[in-house]
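Here the complex is missing a single protein chain, while all its other protein chains stay put.
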Amino acid sequence: MLAEQQPILSVRDLRTYYHQDEGIVRAVDGASFDVYAGRTLGIVGESGCGKSVTARSILRIVEQNGRIESGSIHLRRRTSSGQVDEVELTALPANSREMRSIRGGEIALIFQEPMTSFSPYHTVGNQIIEAIRLHSDLSKRAARERAIDLLRMVGIPKPERRIDEYSFQLSGGLRQRVMIAMALSSDPKILIADEPTTALDVTTQAQILELLQRLQDEKGLAIILITHDMGVIAEMADDVVVMYLGRVVERGPVDTIFHAPKHPYTQALLRSIPSILARPRTKLATISGSIPHPYNRPVGCPFHTRCSEIIRGTCDSREPQLQPVGPDHQVSCFLYHS
Amino acid sequence: MAEAVETLKGSTLPPQRDAEAERAAADRISMATQWQLMWWRFRKHRLAMAAAVVVLFGYTIVLFADFFAYANPRQSDAQLSLLPPQPIYFFEDGQFRPHVLGLTGKRDPRTFRRVYEPDPEKKMYLTLFAQGYEYKLFGFIPTNRHLIGVTNGRAEDGIFLMGTDLQGRDLFSRLMLATQTSLTIGLVGVALSLFLGVLLGGISGLYGGVVDAIIQRLIEIVRSIPTIPLWMGLAAAMPSEWPITRIYFFITIIIALIGWTTMARVVRGRFLALREEDFVTAAELAGASQMRIIFRHMVPSFLSHIIAATTLALPAMIIAETSLSFLGLGLRAPAVSWGVLLQQASNIQAVAITPWLLIPAIPVIVMVLAFNFLGDGLRDAADPYG
Partner (left out) sequence: MVSYIIQRFVAGILTIIAASIIAFVVIQLPPGDYVTAYIANLQATGTMVSMEEAAALRIQYGLDQPVYIQYLKWVGLMLRGNFGMAMEYNRPVLEVIGDRMTLTVIVSFAAVVFIWALSLPIGIYSAVRQYSIGDYIFTFIGFIGIAVPNFMLALIIMYVSYRFFNVQSIGGLFSPDMALQPWSWAKVWDLITHLPLPAIVLGLAGMAEVVRIMRANLLDELRKPYVVTARAKGLAEHRVILKYPVRAALNPFASTIGYIFPFIVSGSIIVSLVLSLPTVGPLLFKALIAQDLFLAATILLLLAVLTVIGTFISDLILMWIDPRIRFGMEGSK
């Protein structure tokens, strides 16, 4: 009921800047999107477009020199009495008790490097049990039982033995499963998966995605899936947000994005997917140029330096705004400005 | 229409120029040699630049030690024993006429120490490029010019910037000579340890296997032996009747015996890393001989690391020489080095009554710091990721 009517998480005009000696890096520069329970939101873009910083901003774990400048992040959650309660995450101090209970409690994170995401000096069990006990008042013994159950749930064989092993004793796929188990330890409502399969081989990748989908079906999880891989998006996402240089350039349901992309950047991204239907020896399309250096952001539309459909005099001087072009479909491009 | 085109051009021009500038910068970087890149990175390191100036200054003194000295550093004078530093007066009757005052020394009948009284009537005027004691510049040009001197009288009787030692020798002039010794002994020591280190480290990294294991074990053993007792043992082995030059040479060998291990590790590490590099594989595939690969491809690419490691090894050498000489096991009189000078300040009485004898500690600290900063800067410049 909650799922259909209201988004569980709404991000509005989020801006996260990094203040460095050389200047300000606008890692996220006005991102807005909604996340619904039981649905997967895919955030896609090239590396350096602000996807991961968006995830960190939601969890309020941006590095020291980064700051959320403006915007809001509304989390709707059900209190123990069953009422819906709304929290504005950017208003909470990053290290407050409440923010910490949300971080890892309501919203959990799994991310790309399963090798280095675990401390090599602690057993994986130690790290999962720590997460469990942070958000519950289970005893050590009970927490250990729960950790073993979680490991079993994510499909780890012999969990009662694996729990006392170190991350370097596990294979990459197992490690990512353990990571997922740890993220699920406090029954989160939202799971942010930051490039969860990038470091894995294709078979393992498919297994992990399958696992995520199964868990979503079982628990009604909302998933924010961050990736640069359009294939993963096509398989997993219900809604898609395309980001470029910290800005959302296009947003819509997955079918619309794939079949009727509007923004030249989205179109270019889709052209760069290798297709098995393509004729042999046809060259794969690439996006010309590279992402501008964050210190000298182009004036106007951030994409105009690489855009094939640039309107001179407009795209390089004014910034386009996100405007609707269809049901639930918005794009930020002067080609569609009315 | 034409106007529109004009404005269009006008608006797109700045980004284009930017792009051009960027491309030019990129070209400049890609065309630059490794040494230019290093120099550009090094220049940004302010502390290292300052340290480089200090080091240059130090070696200027090494070259012109006798020129900077104003009093004969080897001439002792019991009448001037343990004289405290004396000031220079720059003005006379409101005019710039730098001068010093003559001194009369008396022995205090109770403490038996000599006490000195300045005599305001006896003024000695200072001048630049004055004539003083005879010496040979660079060892073969006879001259008697010194940076400063006295117009009426001998500099030996007038200027005492840092006081005198027990034998009445001028500390400042001796410090100049000591700098010559201490800063070169480090260089020679480093050169020797560099030779040993590159040789053994190179063999170790190049051949690997058993040879590598043996050399690594050897390094481990040498490193786990406490250095100072070993130095002391080796230094004590030098017969006291040896001439200074032989002792000097022997001391450098002793110091180098320990220092080479660090160098060997650096070289071995670089060799191991470079062996895997694509350009080495490429050279191998192109059929280059092993010697050619080593000297044309591998050595140039880690020469900068070696230079940085060498700079960082110098402070340890300087401290080692100073420590040994301080103990009386290193250089001995009549040789002069920072450690030899400090020997006179080795007990609490000396420190308490004649604190200026501690002054030679300052150049030790300054030079050690300078070499450290310089080495750090060079290392960062040589390898921004290292």
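The chains carry the letters A and B, assigned in the order they are written, with residues numbered from 1 in each.
Convention: a contact is a pair of C-beta atoms (placed from the backbone, for glycine too) under 8 Å apart; a residue touches a chain by one contact, two chains touch by 3 or more.
As the structure is a computational prediction, the values presented were derived from the model and not from experiment.
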Subject >> Among B:A52, B:V100 or B:L234, residue touching the chain not depicted >> reply: B:L234
Subject >> Per the touch definition above, residue among B:A191, B:I253 or B:V351 touching the missing chain >> reply: B:V351
Original post:
Considering the whole complex, which of A:Q20, A:S47, A:Q169 or A:S272 touches the chain not shown?
Top reply: A:Q169
Subject >> On chain A, residues whose C-beta touches the chain left out of the figure >> reply: 56, 59, 61, 95, 100-105, 108-109, 111-113, 116-122, 127, 130-131, 134-135, 166, 168-169, 179, 182
**OP:** Tell me where the left-out chain touches chain B, residue by residue.
**Re:** 217, 220-221, 223-230, 232-234, 236-239, 315, 319, 322-323, 326-327, 329, 342, 345-346, 348, 351-352, 355, 358, 361, 364-365, 368-369, 372
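Definition applied: only the chains that are shown with their structure count from here on.
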Original post:
Roughly how far is chain A from chain B, going centre to centre by Cα mean, in whole Å?
Top reply: 55
